[in-house]
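Data first, discussion second: the structure below is written as structure tokens.
A single protein chain has been omitted from the complex, and every remaining protein chain is retained in its original position.
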Amino acid sequence: MLNSFVEMKADGSTSGGCWIYTGVYTDGVNQSARRKPGSQQSWVAPEWGWAWPMNRRILYNRASADPDGKPWSERKAYIWWDEAAGKWTGHDVPDFQVTKAPSFRPEPGIGGPEGLAGDDPFIMQADGKGWLYAPSGLLDGPLPVHYEPLESPLRNAMHTQQSNPTREMFPRKENLTGPSPPEPGSDVYPYVVTTYRLTEHHTAGGMSRWSPYLAELQPEFFCEVSPELAAERGLEHLGWATIVTARTAIEARVLVTDRVTPLTVDGRTIHQIGLPYHWGVGGGGSIVSGDSANDVMGVALDPNVHIQDSKAAACDIQPGRRPTGPELPRYVEAYRRRAGISVDTGTARVTPEKDGS
Amino acid sequence: MVPLATFTSYYGRPIVKASPWKSDIPAYLFLGGLAAASSLLAAGADLSNRPELRRVARIGALAGGAAGTVALVHDLGKPTRFLNMMRTAKPTSPMSIGTWILTTFMPLASLAGAAEIAALLPFRVPIAGRLLDLGARPAGLLAAAVAPGLASYTGVLLTDTATPGWHAAQRELPLIFVASAAAAAGGLGMAGVPVGEATPARRMAVGGAALALVMEQRMEGSMGLSAKTLHSGKAQRLFNASRALSIGGAVGTIVLGSRNRAAAAVCGAALFVGSACMRFAIFEAGQASARDPRYTVVPQRERLRS
Partner (left out) sequence: MWGWSSAPDPARDTGWINAPARKGFFTDGSVCIGCKACEVACKEWNGIPEDGLQLLGMSYDNTGGLGASTWRHVAFIEQPRRAVGSDGFTPLPMVTAAPDQNTHAGSAETGIRWLMSSDVCKHCTHAACLDVCPTGALLRTEFGTVVVQDDVCNGCGYCIPACPFGVIDRRDGPPGARNVGIAQKCTLCYDRLRDDMTPACAQACPTQSIQFGDLDELRIRAHDRVDSLHAAGVTDARLYLADPNDGIGGAGAFFLLLDEPEVYGLPPDPVVTTRDLPAMWRTAAIAGATLVAGAAAAFVWTRS
């Protein structure tokens, strides 16, 4: 077992799996099984478990010290330059060439890690700097900016542009988008729905819903709502609720919990609905089943890494079970008509300067 | 004692578990008590030369004991393993002690009871019949010697649990159970024997019913908060029925029991059923006290505060 990936040789005399995990068996000891109590070591607790790479707990930690290598704040001292020893030291494993002094300046024209100065903490970047202005690499740069999710009950408070104009869209009748301000009709889907995982299940449940010991721990698809939303919509704890978005409607048992809190934004109360996404219908032999949270989410991708936004959508929630069979599309369609949704709506990239609402 | 205005629990779920016992167990509590007190009545009748009372009481002891044993075995999760009760004798286990008491009692009561049944047959059973005649008296007397244990241990069986309503009744329950057993056996004697010979049965029935009623009153005080379980739901209906039947049966016995055979039979039946209702009432009350965490938490909190 190698103690570090820097021991890897190109001549075939060493072998390694995923390089970041090299060192988890340093000295033949399962480092990730270490459980030294926090009271017996520094507050960073390097001997509790193990973190990749090289048991480093915070990446780019050179940035915790000022350009001269001194902690920005004594209270938050993390790693620093030890002038006497001529190396970086501190509570964590330095994420920096250990002997490169803060004052080091490379010869001009040298590229790669050797070309980085002693005050360039972001060693994976070509210039060693943290970028606020990203002149290359991003399709929607160069400066960070806030956009509302594609479906939002709120107007973008920062500027005119409502949602990301560079998003990748797939407009078709199975993937409609609900209206957001300034377009009219967003009050038809007044709530925010989000999805998340439970400890007891794995992804969409394709494995865990077939395992009796996991299925019994979280046996049914549920939605989590605040007591305030439950009162507003007449939802009963452990009763049924129907959650409807521009895509479709699903049903879930209701868990009323104080863990979900209404948000106050711009003077308005915004209710959130939480859906764990581990259920689905069908699948021979599954022990538990239920509607799938993914069914109500739409597909629009971010342009850089092509990840869909499945964490925020606009919805309505009503007590009781959803319609079935041909009644279900009729039920969903009635919502769409009221909101004025078609394949063409929600596809404008640039929000008009003048609010239409 | 003023119960706490509020108490906390884990979503209202029970803390202790109610026993898994179904009606077999309260039925056994009644039948075992009936058998025990009947065997005492039979022994008295035997010694005082009351053959009719002796016959009814011995058969009552046999039938009650046999039916109770069947109920006990039927209640087991693994009835085929009922003999495992014989692996050991444990003074810390009222059920173990009770098993040995019942195991001692049953052959004796059966022999005495069988002799009475054999005597009723239209023909003489050869050899065995003779042996039964010889053995009936010693067997019946020995059964009567074991009977107080049989009638009273069932009280400990219930109170030696974490079931709040039962455990809190520990000073009264064995007395209530023997009194109730006497009422049932006396009632059976009254129903089955002409009034002239049934005087001891009437005394036993009235005395038992009276003692049971008095001790039940005291028990409610001991039970504290959990006494509420005697006054709601199924337990309440059974408890009220038990008291009405016991009081009515006892008063009726005093007034009419020595004069009218039919009236004596009705009063005896009332005391008999009243005794059974009482066992079921106490059983159900205990089960209810286990199902509601209030009866576990509040008295323990009071104890910690005092």
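Residue numbering begins at 1 within each chain, and the chains themselves are lettered A and B in the order written.
Definition applied: a residue touches a chain if its C-beta (ideal position, glycine included) is under 8 Å from a C-beta of that chain, and two chains touch if they have at least 3 such contacts.
No experiment lies behind these values; they were computed from the predicted model shown.
Asks: Would you list the chains present here that the left-out chain is in contact with?
Replies: Within the full complex, the chain left out of view touches A, B.
Asks: Thinking of the whole complex, not just what is shown, which of B:V56, B:A71, B:A139 or B:A182 touches the missing chain?
Replies: Only one of B:V56, B:A71, B:A139 or B:A182 touches the chain omitted from view, namely B:A182.
Asks: Which residue from A:N30, A:S103 or A:T261 sits in contact with the chain not drawn here?
Replies: A:T261
Asks: Please identify, in ascending order, the residues of subunit A that touch the omitted chain?
Replies: 35, 38-39, 43, 75, 198-200, 212-220, 222, 237-238, 253, 255, 257-259, 261, 287-288
Asks: Which positions on subunit B touch the chain that was left off?
Replies: Residues of subunit B in contact with the hidden chain: 7-11, 13-21, 36-37, 40-41, 43-44, 47-50, 75-79, 81-82, 84-85, 87-88, 90-96, 99, 147-149, 151-153, 155-157, 159-163, 166-167, 170-171, 173-175, 177-179, 181-182, 186, 197, 199-201, 203-204, 207-208, 211, 286, 290, 293, 296-297, 300-301, 303-304.
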